[in-house]
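Complex shown without one protein chain; remaining protein chains in place.
Take a look at chain A:
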Amino acid sequence: MSNDIDSTENDGENGIDSQKPEKMFTLKKWNAVAMWSWDVECDTCAICRVQVMDACLRCQGENKQDDCVVIWGECNHSFHNCCMSLWVKQNNRCPLCQQEWSVQRIGI
């Protein structure tokens, strides 16, 4: 079973299992679980004081939780996208480090 993956990965190393032709147990199906979160250094949005995993207060109020994503600046500080877009209208600096704000990436 691993062979297929291995071959696609072009990885020569074989699993231990394959040494034994009569394997007693073979994995047929695997239901795995993973938790995703924003890859941020600080859990809380410094502008609205809500955790970045939750939608900002404005979006919670307008029931737009799904659209409330996170934005990273070049300084690697992160905020709710909506919070930051309001912030930069007044002050084009990162609220945490006062560096000139420039977007590194936006979460999707």
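The working rule: a residue touches a chain if its C-beta (ideal position, glycine included) is under 8 Å from a C-beta of that chain, and two chains touch if they have at least 3 such contacts; residues count from 1.
Here, contacts and distances are computed from a predicted model.
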* Structure fact -> The chain not rendered here carries, per UniProt and among "TRASH domain-containing protein", "Ribosomal RNA-processing protein 40", "Cullin-4B" or "Eukaryotic translation initiation factor 4E-binding protein", the name "Cullin-4B"
* Selected from A:S37, A:S85 or A:Q98 as touching the chain missing from the view -> A:S37
* Asked: Given the full complex, what residues of chain A touch the hidden partner chain?
  -> 1-2, 4-9, 11, 13, 15-17, 20, 22-39, 51, 53-54, 63, 65-66, 69-70, 72, 105-108
